Structure formats: C-alpha cells, structure tokens
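If you scroll down you'll find the structure; I have some questions about it.
For this view, one protein chain was removed and the others were kept in their places.
So that you can tell them apart, the chains are marked A and B in the order they are listed, and the count of residues begins at 1 in each.
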Amino acid sequence: MKYLIEPNDLTLNETERILSLAQSIMKEPRKFAQVCRGKLMANLFYEPSTRTRFSFEAAMLRLGGNVMNLSDISTSSHTKGESMEDTIKTISSYSDLIVMRHPKAGTPKKSIPHSFVPIINAGDGPNHHPTQTLTDLLTIKDIKGHISNQTVAFCGDLLYGRTVHSLVKALSRYDNIKFIFISPKELKIPDYIKEYLDENSYVETQSLEAVMDQIDVLYVTRVQGERFENIEEYNRLKDIYIIDPKKLENAKEDMIIMHPLPRVNEIDTRVDEDKRAVYFNQVRYGMYVRMALIADFVGDEAC
Amino acid sequence: MKYLIEPNDLTLNETERILSLAQSIMKEPRKFAQVCRGKLMANLFYEPSTRTRFSFEAAMLRLGGNVMNLSDISTSSHTKGESMEDTIKTISSYSDLIVMRHPKAGTPKKSIPHSFVPIINAGDGPNHHPTQTLTDLLTIKDIKGHISNQTVAFCGDLLYGRTVHSLVKALSRYDNIKFIFISPKELKIPDYIKEYLDENSYVETQSLEAVMDQIDVLYVTRVQGERFENIEEYNRLKDIYIIDPKKLENAKEDMIIMHPLPRVNEIDTRVDEDKRAVYFNQVRYGMYVRMALIADFVGDEAC
Partner (left out) sequence: MKYLIEPNDLTLNETERILSLAQSIMKEPRKFAQVCRGKLMANLFYEPSTRTRFSFEAAMLRLGGNVMNLSDISTSSHTKGESMEDTIKTISSYSDLIVMRHPKAGTPKKSIPHSFVPIINAGDGPNHHPTQTLTDLLTIKDIKGHISNQTVAFCGDLLYGRTVHSLVKALSRYDNIKFIFISPKELKIPDYIKEYLDENSYVETQSLEAVMDQIDVLYVTRVQGERFENIEEYNRLKDIYIIDPKKLENAKEDMIIMHPLPRVNEIDTRVDEDKRAVYFNQVRYGMYVRMALIADFVGDEAC
C-alpha cells in the first residue's frame, strides 16, 4: 500500500520520478485528463486549509477523477464517540485515496494500518507537509533547470515552520547544495535540522544584505511578532527581512524568490512584478506535483 | 479577459446573444453536455447563498465541467492575514473561472486585475447581481416571445433591492417598454434609477388594483416591516401588495407573475397553481442563462 507521510518516504529516485511526471503533465495536460477516471479521492480535513484542499481537489479533478470533501467530519460521527480507526476504515471503504489534514502530529501515519487505500498527508500540525516540499522542489527544478549545484538561502523564521525544515532535509539528498540560513538569532535553524547537512555545506548569518549576491534560490518565510519576548527587538528586526525592490538590487539576475504562501507583509507587493518573483508560479507547480502524485498512486497503469 | 460585474457590462447585442444561447441549451441540452469538459469553476462565496451557489454549480456540472466550493474561505488562510489580491491570484491559478459572492459592494470588480481567469459577480452586497437580471430577461423573452413593446410593472419595495434596479436599467435598453412602479410612498423607486428612463415611459402609483389590467409582466418583491418607522402603516400596507387570486381577476390572461425568490408571504401560495405564475420557472431559466454565460466565457470554441 502506497502512502506519503513525510517527504523522505519517497526515495530520491521516486522523488525525481514524481517531479518528471509533473513536468510531463504540465507539458501535455490533455494526455492525463482521464487517468483517474472513476477514482474517488476523500479530502479528510480535520482543520480548515482552503488553499491545500483546493490544490488537491483541482489536481484530482484535472485528472478526470472525483473528490469528496469531509471538512465537516468533526461535527458528525466523531461527536458520537467513534474512534479514528473506525472512521478511517469507513472512509477508505468508499474511496480510492485519502488526503488527510490533521492538527495533531502523527495522526496520518497512525491511520495507515486502518486504511484500505493509500493515504497522503496534507499537513499534520507542526510535523510534515510533504506535498509542499515536492512543490518547492518542482519549482526549483522547472525554473532553474536542475536542483543540484546551487546556493539556496532560507530567510526569516527558521526555528518554527515545517516548510523550511522539510525542504532542507529534501535538498540534503542532492549534490553540492550550499545552504545559507538568514535569521535573527531568536529564530535560528535548529541543530537537529543542521545534522542532515555537511558542516561545510552551510553558513548562518543575520544579514540578508551581506549574502544577497551569492543566492540562486531565496526562500522567504514570515517573522511573526508573537515569537519574540521583546517586541522592540521584533520591530527592529522585522523590516530587515522584508524583501523589497531596494534589497534586490544586488541579487543575481536569475535568482528566484520563493514563498510557501500565504504572505502577509514579508515580501513587498511591488516585488510581485519582478520576474524573479516565482511564488505565484509555485501555486501552479503545487497543483501539478499533486496531479503527478495522485496519478502515480491511483492512476491507470498507463501512467 | 472576460468578466461580468454588472448587467450593462454586456452590450445589448451581447446580452441578446447570451439569451439566445440559453434558449439553444434549453432546446438541446445534450448538445452542450460536454462543452466545459476539463474546466474548473471556483465558487468563491464570502457569504452563504445556497440558491445562487447551487444554480451556478448545477450550470457548470450540466456543461460537463467541475466545481470547487470555497464557502469556507473566510475560516482559512484569510484569518492568517492574506490580502484579497493574493487569494484571487491563488484561486485563479487553480481554476478556469471564478464566481464571486461578497457582502461588500465593489469587491468583485476590484479583483479583476489580480485574476488570471474570468470573474462573474454572483452578488456584491447591495450593488449588483447580474445573473439575476439575465435570468429575468430570459424569463420574459422565452415566455412572452420578446422583451420590447410591453408593460412591465414592479410591485412592492422599489427603494431597496438591487434586483428591481438592475432589471429596470437593463430593460431601459429595449424599445417601447412602459414601466409601472407600484409601491407605498415610503418605498418608491429612487430618482437615480428613473434617470435611465424617458419621462413618458413610466408611471408611479400606490394602487396595484388600478393598473392590474394593463400589465404584461408583473414583477413582485417583498415589503419588509423593518423598512417602516410606523408599524401600523406597515400593517395597513402589506396586504395591499400581497398577490392573491382575487387581485388577479382583472389581470390579462397572458400576464406573467415574476419574483426573484425566496418568497415569504408576498404571493399567496394559491397563486402557484395559476398558469400566469412563472416564478418557479424562473429558477430553471436561471440555471440555463448561467449555463450560457459559462459556456460563452470558458466553453469550447465550437460553442
């Protein structure tokens, strides 16, 4: 039984195969418009996440399959005291694939033995969100042409945020990536993530400006005020990490700026017009990589 | 990029083309059952409106397309502070058409420059609801055979209610329509609507009875108690405008009675059996005119 709970559940080869399949779908979507015909996907969302739900839903529909949304699951049988195990058995009796979002880390993984069908984790609290990582990898691969041999900088809150941690781990399997971690000292990348990396493969800095001209891929996340004990410190820092046209003057011509979205104010909207801004392209890559994953999991053999 | 924010965004010619297309679909629905195959419509509803959402959804499904409902949008990313602009960019990255309902006037129009796909306004507060107007026009055209050269009466609350205002404006583009505005003096049609009309083309009256025998199309709306300062005045008036079998005795044999629904008590349910009552037919016309609009906006070339 297939499943995807964390990014590295896929080997590097399998990951590359999914990314290639996504690129094939992008090139000839009509060829794939019926590969999931007659298949039903259950969106089992225990917390709202319109963006993620919508991306999976669009992906399945564009493969010719159907989708059932169970966002109201928490208002139904569960209130009658049914166990998660029984719910999974029931839902997987009706469907061909379960996409699960749950606020509690580990719930999708624990559901696997009770399911008759594959499960894809669509985010389990602070833990994993593997299709976001695949989205990020596809964005880099498709726009830059390759993933290896690049300088990838992460900027903002690197302490919390599964997105950054998962992508760092996933990139650690590629050759010759140089990592730059740019953050205030309160929000540095944790040691247990750095352990995935060669000591010589990364640098840490508080200054975005100092490293801007070296970066091939700039991955931006939000710096949230509530992470700081000292609000003055926050106010001092937050502007340093806001990406604006001025800060981009020293950047490479072919650098790309990524963001997992939603964005609040960490990227100035004037940057949206810059050809290096690819965060809205990421949205579409997210749909295509989910199409590839779904097609691989439950699509017709031909796929 | 196509869009429909207010009824007169369509020229008279374009309006006529949509109405004709709707009639073709009504005649041979099977011919159109696949014209939106592979297309995704996003129902982006910032306030609940089951009736309107359902009509759009049924329309798209009957054209062979798919629909994603985003009624939970307000509980999701937005609470994380995302701007409307970014939401529109995201949603339009996944879909081929956005249908937007919003409580605030002007929001759909402001969304247009941020969308990669066409937007149809499904009601923006007190402002516009263009597919209701198209529904009303199709009802008149299909049942009466033409729109021009008729006496159209509006009865009830003519002060508030975008439905009446939009339809009056839309009808003002047709030849030789005589308008009768029937309302209590508290709820008279506003001057800025009358400005669209020739001075000789309309009359205003408080008495439905006095004009009943002249009417070809009777458009009924509700008189709501909360509009009145004086509740006794309301109680005195409300019965005068309730349509019942007795009041219809003087009406023309081929008059039609329309209502945008939902109806509370402004039309006696005994009238439902009268062949002149067409307000439930309007519901189906609403679906067909939305099919025509969607097919025109995103359907296959052939259409």
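In this section, a residue touches a chain if its C-beta (ideal position, glycine included) is under 8 Å from a C-beta of that chain, and two chains touch if they have at least 3 such contacts.
All figures in this text were calculated on a predicted structure; none of them were measured in a lab.
Student: In the complete assembly, which of A:Gln34, A:Thr90 or A:Asn281 touches the absent chain?
Tutor: Residue touching the absent chain, from the options given: A:Thr90.
Student: Since one chain has been left out of the picture, which residues of chain B touch it in the full complex?
Tutor: Listed in rising order, the touching residues are 30, 33, 48-51, 54-55, 57-58, 61-62, 69, 71, 261-264, 269, 280, 283-284, 287.
Student: In the complete complex, which positions of chain A touch the hidden chain?
Tutor: Considering the whole complex, chain A reaches the absent chain at 38, 40, 42, 66, 68-70, 72-73, 75-77, 80-83, 85-87, 89-91, 93-95.
Here is the rule we go by: only the chains that are shown with their structure count from here on.
Student: What's the distance between the Cα centroids of chain A and chain B, rounded to whole Å?
Tutor: Their C-alpha centroids are separated by 42 Å.
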